[in-house]
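First, the structure itself, so that you have it in front of you.
As you look at this complex, bear in mind that one protein chain is not there, while each of the others sits in place.
A, B and C label the chains in the order they appear, each numbered from 1.
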Amino acid sequence: MVGGGPGAFIGAVHRLASRMDDHYELVAAALSSDPQRGISAAKDLRIPRAYGSFEEMAKAESKRPDGIEAVSIVTPNNLHYAPAKAFLEAGIHVICDKPLTTTLQDALDLADMVKRTGLVFGLTHNYTGHPMVRQAREMALAGELGPIRLVQVEYVQDWLSTPLEKTGQKQAEWRTDPARSGPAGSLGDIGTHAYNLACFVTGLSCEQVAADVTTFVPGRRLDDNIHVMLRFSKGAKGGLWATQVAVGNENNLHLRVYGEKAGVEWRQEDPNVLIFTPLGQQRRIMTRGGVGTGPAAAHAIRVPSGHPEGYLEAFAQLYTDLAEQITAKIDKRPPNPDSLLVPGVADGVEGVKFINAVLESSQKGSAWTAISRSN
Amino acid sequence: MVGGGPGAFIGAVHRLASRMDDHYELVAAALSSDPQRGISAAKDLRIPRAYGSFEEMAKAESKRPDGIEAVSIVTPNNLHYAPAKAFLEAGIHVICDKPLTTTLQDALDLADMVKRTGLVFGLTHNYTGHPMVRQAREMALAGELGPIRLVQVEYVQDWLSTPLEKTGQKQAEWRTDPARSGPAGSLGDIGTHAYNLACFVTGLSCEQVAADVTTFVPGRRLDDNIHVMLRFSKGAKGGLWATQVAVGNENNLHLRVYGEKAGVEWRQEDPNVLIFTPLGQQRRIMTRGGVGTGPAAAHAIRVPSGHPEGYLEAFAQLYTDLAEQITAKIDKRPPNPDSLLVPGVADGVEGVKFINAVLESSQKGSAWTAISRSN
Amino acid sequence: MVGGGPGAFIGAVHRLASRMDDHYELVAAALSSDPQRGISAAKDLRIPRAYGSFEEMAKAESKRPDGIEAVSIVTPNNLHYAPAKAFLEAGIHVICDKPLTTTLQDALDLADMVKRTGLVFGLTHNYTGHPMVRQAREMALAGELGPIRLVQVEYVQDWLSTPLEKTGQKQAEWRTDPARSGPAGSLGDIGTHAYNLACFVTGLSCEQVAADVTTFVPGRRLDDNIHVMLRFSKGAKGGLWATQVAVGNENNLHLRVYGEKAGVEWRQEDPNVLIFTPLGQQRRIMTRGGVGTGPAAAHAIRVPSGHPEGYLEAFAQLYTDLAEQITAKIDKRPPNPDSLLVPGVADGVEGVKFINAVLESSQKGSAWTAISRSN
Partner (left out) sequence: MVGGGPGAFIGAVHRLASRMDDHYELVAAALSSDPQRGISAAKDLRIPRAYGSFEEMAKAESKRPDGIEAVSIVTPNNLHYAPAKAFLEAGIHVICDKPLTTTLQDALDLADMVKRTGLVFGLTHNYTGHPMVRQAREMALAGELGPIRLVQVEYVQDWLSTPLEKTGQKQAEWRTDPARSGPAGSLGDIGTHAYNLACFVTGLSCEQVAADVTTFVPGRRLDDNIHVMLRFSKGAKGGLWATQVAVGNENNLHLRVYGEKAGVEWRQEDPNVLIFTPLGQQRRIMTRGGVGTGPAAAHAIRVPSGHPEGYLEAFAQLYTDLAEQITAKIDKRPPNPDSLLVPGVADGVEGVKFINAVLESSQKGSAWTAISRSN
């Protein structure tokens, strides 16, 4: 693990997620950019091999016969590229937090390296690990919704309604700091999740965006709200709203997809349920593990319907699927196809393109701005 | 009553609404543009004085000593202006369905006449009659939300997901016919309700829109979906989405307003509830007639909390408040201030401006387009 | 109207309900047991013929050629029997609030008179007027649920959590006063509604009860909580809980019925929805006026799905159905069969038997106590 030292939220999440299905052992870490703090934190966590820097770790591990097979990169956004590159170069599979990088050039560079090395690269857009999200995708791709007309996605939070970054709260500090987060605030932090989810479920690609990017809290250095209108391939349209200043919302990610033949709705805060309405029929409450769910969902389930799974289980699913991908590489066999649903470096490139297009559109008076498909 | 003959939905609603609180008696009507059908329908409804046309009705009623004091105009959009004008000229108060007119010129003309005649003019944006909508407005205007940042409003239906207008369904026919609906489909039918609700609750005026107007159903002659980004006075921003092709949604009008100090959420399909979250506190479920509701809501309530009121009661509230306005005019006394919340001709002008700005923006590549405040 | 003067809740409800569908005109009333107050209140309500007592009213109206056709009795429980008897003897149809009477003898006596006179007698168990309640009944009786196993019904309120009756609140005063309410508090006030609803929807008769009746608030003279276990005909079992001291519940009447083939759930506070689950299928959200509802529900609907109807509309449905029953009598034709769903005097007798059986069981250590079917 790289990053995820004291005060970090997501490091602990990655550790829990990797442990859940018993496919990983955490044996080496460079938990902090401060070597002393990193080594000390690793000891507290009883991680056998503690390193002062990711460079050192990549080098040392690649030389050990029992070196790590995969690394998790859970640093702030500005520190994804360098370690990802270092470990790929060292021949080590990479699991990286999102957004992929802070510049498109870096993202394309990583994509290139992944292609060249043939290594596994997982990007932890964790909401794609939910069984009912995969169920929705399976239905959409099987044509059960008919041609898709509308994709509405929201990611609504309130934790940055006040200038929390000025109180010393670490999460707020780096997420509102351009040096560490890159040019996007809420856009990068949660907007990219919403965008990825919309594309993941529908299988559509977004062609153009018209965006209005706002910073509501005085003194904040990055955006805390984005309104985006979307135009997808095949004539579908949509809306994306991400905000961190909507008082009364904790982590309200909500996706709605409407096709000619049916509609589906999913909420992150009630993730075991998918509302499905075939045209001219009653709304149906589909449940994780319940009647009528298909193999893609079944693949991602641990306990029976009615026994709620949540955030950590979905996150763990990505780790588990990546373990299968990595093991298949080692065993030189094709992986279980369901394990291939984990977002990868291409999704990371797409996310950075989305960030850039939204920022560009907003700067140009919300003009429709293409998301380039050329790369 | 003008309009509202056989096959009409809203005519019966107006009749129920006007009867509920016992302030009106329906004594005269021109229910159809076809004189025979109109007279016959009025007889079926046991309306004492049946007319073949609104012109005839306005003329005759204005001459009777016991002539009507107010008229309800419940015709398709293209037939609001002429009867409204005729009755205003006849000195009769007008209650008119929305949108006010199909052109801004007509709307301004009516506004002028209302000013000149001093007559009461009510526009039935019926959702403003809900107690919890008025509660939200009272809280917003009292500053309980703090300066408002975000206004998100959606009006989501599915009844036009298929080309229903080609099956002979009367509601669908006229609502998708430019000759009767004017230039706006879902935009005029439900988009204006959503817009009015957003402005009503926040007290803000919208300055600019950037819109993407779409017709999804092949062969349909008017829009069935609008995405709009909004910029309000005082720096507030928002999103408005109205659609009639989102399978699984019946009449899902949903308003969310977030300020620096609190957020509120209201749903038309669960209208007795308002979710209120003060910054840094728990979400609270406020109920119609329940603890903590203020005088504006209390004014609009018939039965205690826990005994749901609905669509008709809210509609009736407008009629009741207009009765108070009219009676006060007759009695030459100031009306109960709570009765003045009913949308009037100025709101109707605003709605037509909104329609025009949305259409213009969409035609100009979603460019930000001003809603003129000069009139 | 008899009863329903100043301070009464239910009088205004009956007036609204009778007016909604335009089948009644309120022309005569004895609104109070205090003649002066009653006459004065009738004047305030612009009721043409005000009487000082129900005896006087029954006598006078029966003699007028334009006398009332039906009377509404909305007095406290102890004053149902005498006016009901007086008007039945005067040949006037009766609409009476529940519970029917305070003693079984009085109830049986009224049942006898109704039989003898052939007059219409409606008992306002208003929740039976909800379209989705009638939908549930239609499905149950059509066998869509299969043989019924379980009937769970709750009526949960909190308005009597404190000794409100000692503060001068009129509703609380008479409802906790044995002289006016009879021997049952929450049991008579809301328990009978719950019981009636369970029987109405399932078509089952209850054979035995085992009950625990409690008064939680010190000094209260009647029960404010009942727990009842139920044994129905055909082997069905159930639970009934009614309380007025459950803090956080306004008017939470909730019915669940489970058969071998399906289950249904309905909530009074969300009355436009019926949750329906066929065995081995997904839960379905049925809506008032929505897909898949049958003729019994359609009969009781005013506005389309998605436009919520509520308490008053359901109450109005009883009035409308009784108007049809009365008109059919006058016209000597069979009534619309759907209008016959309104609870009548037999349901009133059943309710009083239920009250008696619950009280008897509770006094006998919750022993199973039969509800006699002999009458």
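Note that a contact is a pair of C-beta atoms (placed from the backbone, for glycine too) under 8 Å apart; a residue touches a chain by one contact, two chains touch by 3 or more.
Given the structure is predicted, the values throughout are model-derived calculations rather than measurements.
Colleague: Using the touch definition given at the top, which of the shown chains does the missing chain touch?
Modeller: Touch partners of the hidden chain, whole complex considered, are A, B, C.
Colleague: For the chain not shown, which residue from C:155, C:258, C:319 or C:354 touches it across the whole complex?
Modeller: Only one listed residue reaches the unshown chain, and that is C:258.
Colleague: Given that one chain is not shown, which residue among B:85, B:284 or B:329 touches it?
Modeller: B:284
Colleague: In the full complex, which residues of chain C touch the absent chain?
Modeller: 149-150, 152, 158, 161-162, 210, 212, 214, 216, 225, 227, 229, 231, 237-239, 241, 243, 245-249, 256, 258-263, 265, 275-279, 283, 365-368
Colleague: In the full complex, which residues of chain B touch the absent chain?
Modeller: Residues of chain B in contact with the hidden chain: 276, 280-287, 290-292.
Colleague: Which chain A residues would touch the chain omitted from the figure, given the whole complex?
Modeller: That gives, for chain A, the contact residues 9, 12-13, 15-16, 19-22, 157, 249-252, 268-272, 287, 290, 302-313.
Everything below uses one rule, namely that only the chains that are shown with their structure count from here on.
Colleague: If we define chain centres by averaging CA atoms, which chain lands farthest from chain C? Would you check?
Modeller: A
Colleague: Measuring from CA centroids, which chain ends up nearest the centre of the complete protein set?
Modeller: Answer by centroid distance: B.
Colleague: Quick one: compare the interface residues of chain A with those of chain B and tell me same or different, with half as the dividing line.
Modeller: Chain A vs chain B: same; shared/all numbers exceeds half.
Colleague: Counting only Cα atoms for the centres, state how far chain A is from chain C in Å.
Modeller: Chain centres of chain A and chain C, defined by C-alpha means, are spaced 55 Å apart.
Colleague: Can you give the whole-Å distance between the Cα centres of chain B and chain C?
Modeller: 36
Colleague: Measuring centre to centre with CA averages, how many angstrom lie between chain A and chain B?
Modeller: Chain centres of chain A and chain B, defined by C-alpha means, are spaced 42 Å apart.
Colleague: Check each residue of chain A and list the ones that touch at least two other chains.
Modeller: 276, 283
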